[in-house]
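Here the structure is laid out as structure tokens; the discussion comes afterwards.
In this view, the complex is presented without one of its protein chains, the others remaining in place.
To keep things simple, chains are lettered A, B and C as they appear, and every chain counts its residues starting from 1.
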Amino acid sequence: MKVRVVIFGQGLVATHFVVGLERLKNGEVEPYGVPLAGYKLVYPIESIDVVGSYDVDESKIGLSLYDIAVKYLGDLISIPNTLKEVEVRRGIHINSLKGLPIKAKGIEEVTGNLLDAINMLVDDFSTLRPDVFINVISTEHAESFNNWDVFISALRSHDISKLSASQVYAYAVFEYARIYGRSVVLINAIPTPLANDDAFVEMFRRVRSLILGDDGATGATPLTADILEHLKERGRRVKSIAQFNIGGNTDFLTLTIPERNIMKEKTKSSIVEDVLGYDVPHYIKPTGYLEPLGDKKFVSMHIAWKTFNEFEDELIINLRINDSPALAGLLIDLARVGKALVERGVYGTCYRVNSFFMKAPGPRGSRSISRIIAYYNMIKYLRDLRIINQEISIPGE
Amino acid sequence: MKVRVVIFGQGLVATHFVVGLERLKNGEVEPYGVPLAGYKLVYPIESIDVVGSYDVDESKIGLSLYDIAVKYLGDLISIPNTLKEVEVRRGIHINSLKGLPIKAKGIEEVTGNLLDAINMLVDDFSTLRPDVFINVISTEHAESFNNWDVFISALRSHDISKLSASQVYAYAVFEYARIYGRSVVLINAIPTPLANDDAFVEMFRRVRSLILGDDGATGATPLTADILEHLKERGRRVKSIAQFNIGGNTDFLTLTIPERNIMKEKTKSSIVEDVLGYDVPHYIKPTGYLEPLGDKKFVSMHIAWKTFNEFEDELIINLRINDSPALAGLLIDLARVGKALVERGVYGTCYRVNSFFMKAPGPRGSRSISRIIAYYNMIKYLRDLRIINQEISIPGE
Amino acid sequence: MKVRVVIFGQGLVATHFVVGLERLKNGEVEPYGVPLAGYKLVYPIESIDVVGSYDVDESKIGLSLYDIAVKYLGDLISIPNTLKEVEVRRGIHINSLKGLPIKAKGIEEVTGNLLDAINMLVDDFSTLRPDVFINVISTEHAESFNNWDVFISALRSHDISKLSASQVYAYAVFEYARIYGRSVVLINAIPTPLANDDAFVEMFRRVRSLILGDDGATGATPLTADILEHLKERGRRVKSIAQFNIGGNTDFLTLTIPERNIMKEKTKSSIVEDVLGYDVPHYIKPTGYLEPLGDKKFVSMHIAWKTFNEFEDELIINLRINDSPALAGLLIDLARVGKALVERGVYGTCYRVNSFFMKAPGPRGSRSISRIIAYYNMIKYLRDLRIINQEISIPGE
Partner (left out) sequence: MKVRVVIFGQGLVATHFVVGLERLKNGEVEPYGVPLAGYKLVYPIESIDVVGSYDVDESKIGLSLYDIAVKYLGDLISIPNTLKEVEVRRGIHINSLKGLPIKAKGIEEVTGNLLDAINMLVDDFSTLRPDVFINVISTEHAESFNNWDVFISALRSHDISKLSASQVYAYAVFEYARIYGRSVVLINAIPTPLANDDAFVEMFRRVRSLILGDDGATGATPLTADILEHLKERGRRVKSIAQFNIGGNTDFLTLTIPERNIMKEKTKSSIVEDVLGYDVPHYIKPTGYLEPLGDKKFVSMHIAWKTFNEFEDELIINLRINDSPALAGLLIDLARVGKALVERGVYGTCYRVNSFFMKAPGPRGSRSISRIIAYYNMIKYLRDLRIINQEISIPGE
């Protein structure tokens, strides 16, 4: 049994995903950075096949995943030849790359009509027959609809100011599920609210499909969640939190545009009150773009708190993290868990899984919790659903 | 109902404990650094009364807790007058301060006989009628016995080379429980193996008493446990761990003596394999003494790991932590939870509680686990025992 | 002989300056943070007298320096009574506090006429008879004129959009020097270009007066200069520089306003190419406001470079620095050195002194150099001018 995957946005994350996946299949690397690699899942890593990929960057469309991987990673690792088989297709744009130094054009800009563009995508999907769609386009500005009629109306009136590429992709996935009667999974690894949008979650549920999202939890945010949980449990009263992030990949470049930065700030900051149970003055956001850092971002964090007898302690964390591989590793699990979930009738969205993997776990209004807690909750849930097919040991149980 | 407490070792931790406790009773400070302060426990903080204290430092014996607190903390905080009521008594030495620039003499050095000294202590206890004993003497070198006969034989032959002050104090507590038929709690907040010594645990069980220990988990070690758990859950393969600790309090001075340092290194290092499930080259130990740092130690930690596609990430943590208040805050909970446990028939030792509060949780052979996991395990356990007397919410449940 | 000082902007820096000065006179503290305290200067610290202070914050005008000091620092240190003698007067506003949550009104807003306001100031000065003026108002947006006629024309036409409070203050100081024939010193410790404005420097020269500036070099910038010099000397090729600054004082609040932030970014970034001799991608700027940090800012810096054989090294610096005392300590020296300079005929501006004390050392076009170099250059210069009155030893000479 295979997990057939289609990618939206063939950037660095997607490239790490496809390259790492092939290297894992070839036994060239260990499955580091794949959270569930140590468990026996119903879908092993090898069952994942990438069958399609979409982008709007003119310099990528028509190239094979191999060509793109050579460009991005060729001087760091050897690129598997098997990646030559999949070619990048033109996707939806809706200005998702506007303001960036990239020449981009979407199908809707070619056809001149958004609904035609969507139909073309759905046709495509019917040939590719994907089980799972992974959304890793650049961070874009978007507002949630929470109302299907309003969304459909914006779509029909071609009102690009209200729409985002991710929402249009999600609609195409929905249409594909509806028309062809297939239960599919949409993994939304960027901040656009989809698993947090009541309307999308409900409509996916109706077509027996699933959205996992939003915004993959890598890097500093989940670590901060666990550190705040750690401090809370010891009764330490947090006084202030500063967290700086700087990097040199396209995502950081994107985030120099203020309205995109605000998307990330929202998903990053939600953890503070959710985990601590009280709000604290904080500065948590992507801070800047520094090209030579490349994909290995620098994070600096300062947390001060009051301890017993009201003395003050402080903690400083500095990280050097490869941004894209971190997310790519999570996608390996999300793809295979996602397919197993819909097969077991889990539709709409799934908090148990989102709360570990996502910065802003859907459904809307859900609490961001310590990842360590979320992890074991998820493990037990996957075991109970027999997605993890083995006896497992939970520490202290 | 009161929790009557006797202290062994009136150093900076004990002083923070008694001062903070009185300030909490007076409403002068918030209960920061007290893990369970947010829960309704059967014994509120106000129920704790310190009724006795022992030390072997000649400059402390005979002084009131107030006098000592003024000396240690007088220029930082105001010292409650209520501390004038308890006077420091001469305790057991067994060379526990040997090698330090402190003039010390124990009862056994006054009487010339260890068993006499113990009898005097037990008599004392019978007057003070403590429920809980807290051991916070300086870190000493000690080996576990795991065999009561061997211990008793060392005691009878006055073989100081095999004994440590903590073990002799533990014996006095045991004798007090046995002779007077009282269920008591010994909280061992230093590395000497007591909750990890089969013999002591078994003998305490027989007299319906409890040892909680060993080595209170403050500072860098529990944080490291949670960070390693965090990394493990994300499938990150840890490659190396360096952790330096330096401070200027007596405990750091003590640890410049190699055989004492080794005690700390043991309890600190156990977390690596216990949490990760595999061993990793590591350097984790108290590193040095630097007087001007005082009680606010500096910790520096470096952890490197392999992520997806075998790229390498790294994390650096720097901490400034007030060492003694951190432990004092834990003791507030250990004292009242301890009493509630023995009243509910929990004897010997108690892993559920130790695994959160202790660096080397007893009984012997127990695994050191992520504190975040241990915390919720403990909370549920205390709720089930009705020591926490309220509905509680566990994240994600 | 006295050094009579007038202050513009009675904020936290000025308050630390006046409080620290009095405490030094009273022998309550050591002269830490005063660079030249170890040398015998013609004007000892005790010779400095603060004779006047101006501000536009309605809540300060009319209060004594003592009242303000109690408000800012009263819970941290004891405030000398001698500060009761000087009262804060209404100064020039020109919107220098616009956008901040402070109720402010300048003399020009009372009189309705800028030239009248200036005349009132000059009259004031003629009574106070200051030798030295210190400008420490909040960072404001300002452009240099470099042309006196253009400035005078803006002043006459009351064109507030082109003027800044610092420039108007500087003009008042100039008028005072011109009309009363006094040689005075203006110390500009904020980014507004004055020592870097050709017109102001030339006009001050004509009235035998001196501007020292611009933007006092405290905290991360001079440290970065020395670290970059250190790296350059070892042939290390710097690849990227990230420097984050966050704090909770009014200056950081001010800098959340983008056009003010840009002022600071300019003076901070100039060091990179000046010191290294080549430009490097860098992100160096005040990053955010976090109220609980107060005046003790948090700085995080990351520098990566290529070493021999083109291997890559990296350095991370984290600082906790009391922002205002650092600048106040420099002002102690600038005031007394400034007066000694004009007495020796140094007019216009003085690069030898600026290059050590200032982020953007005037005159315009001057290079920002390593502070360690600048220091010894300055020491020799002050010795040759007999401002330092002793034999001095220069390392390695």
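Quick note on the criterion: contacts are C-beta pairs under 8 Å (C-beta built on N, C-alpha and C of every residue); 3 or more make two chains touch, one makes a residue touch a chain.
Since the model is a prediction, treat every value here as computed from it, not as a measurement.
Colleague: Which chains here would be touched by the one that got left out?
Modeller: Hidden chain contacts in the full assembly come out as B, C.
Colleague: Which listed residue, B:Asn26, B:Ser157 or B:Ser240, touches the chain dropped from view?
Modeller: Among B:Asn26, B:Ser157 or B:Ser240, only B:Ser240 touches the chain that is not shown.
Colleague: One chain is left out of this view; which of B:Ala154, B:Ala304 or B:Ile387 touches it in the full complex?
Modeller: Considering all chains, including the one not shown, the answer is B:Ala304.
Colleague: For the chain left off this view, which of C:Lys98, C:Arg234 or C:Arg386 is in contact with it?
Modeller: C:Arg234
Colleague: Kindly state which of the options B:Ser64, B:Asn146 or B:Asn318 is in contact with the chain not pictured.
Modeller: Among B:Ser64, B:Asn146 or B:Asn318, only B:Asn318 touches the chain that is not shown.
Colleague: Given that one chain is not shown, which residue among A:Val34, A:Ile94, A:Leu121 or A:Ile316 touches it?
Modeller: Of all options in A:Val34, A:Ile94, A:Leu121 or A:Ile316, contact with the hidden chain holds for A:Ile316.
Colleague: What residues on chain C make contact with the chain left out of this view?
Modeller: 16, 19-20, 23, 29-38, 77, 222-223, 226-227, 229-230, 233-237, 296, 305-322, 325-326, 328-330, 332, 352, 355-356, 367, 369-377, 394-397
Colleague: Since one chain has been left out of the picture, which residues of chain B touch it in the full complex?
Modeller: 239-240, 242, 244, 246, 248, 281-283, 287-293, 298, 300, 302, 304, 314, 316, 318, 320
Quick note on the criterion: only the chains that are shown with their structure count from here on.
Colleague: May I ask you to sort the chain touch graph into line, ring, star, complete or other?
Modeller: Topology of the interface graph: linear, an open chain of contacts.
Colleague: So what's the Cα centroid distance for chain B and chain C, whole Å?
Modeller: Inter-chain centre distance comes to 51 Å.
Colleague: Chain A to chain C: how many Å between their CA centres?
Modeller: Here the centre of chain C sits 47 Å away from the centre of chain A.
Colleague: Averaging only over C-alpha atoms, locate the centres of chain A and chain B and give their separation in whole Å.
Modeller: Chain centres of chain A and chain B, defined by C-alpha means, are spaced 43 Å apart.
Colleague: What residues in chain A touch two or more of the other chains?
Modeller: 314, 316, 318, 320
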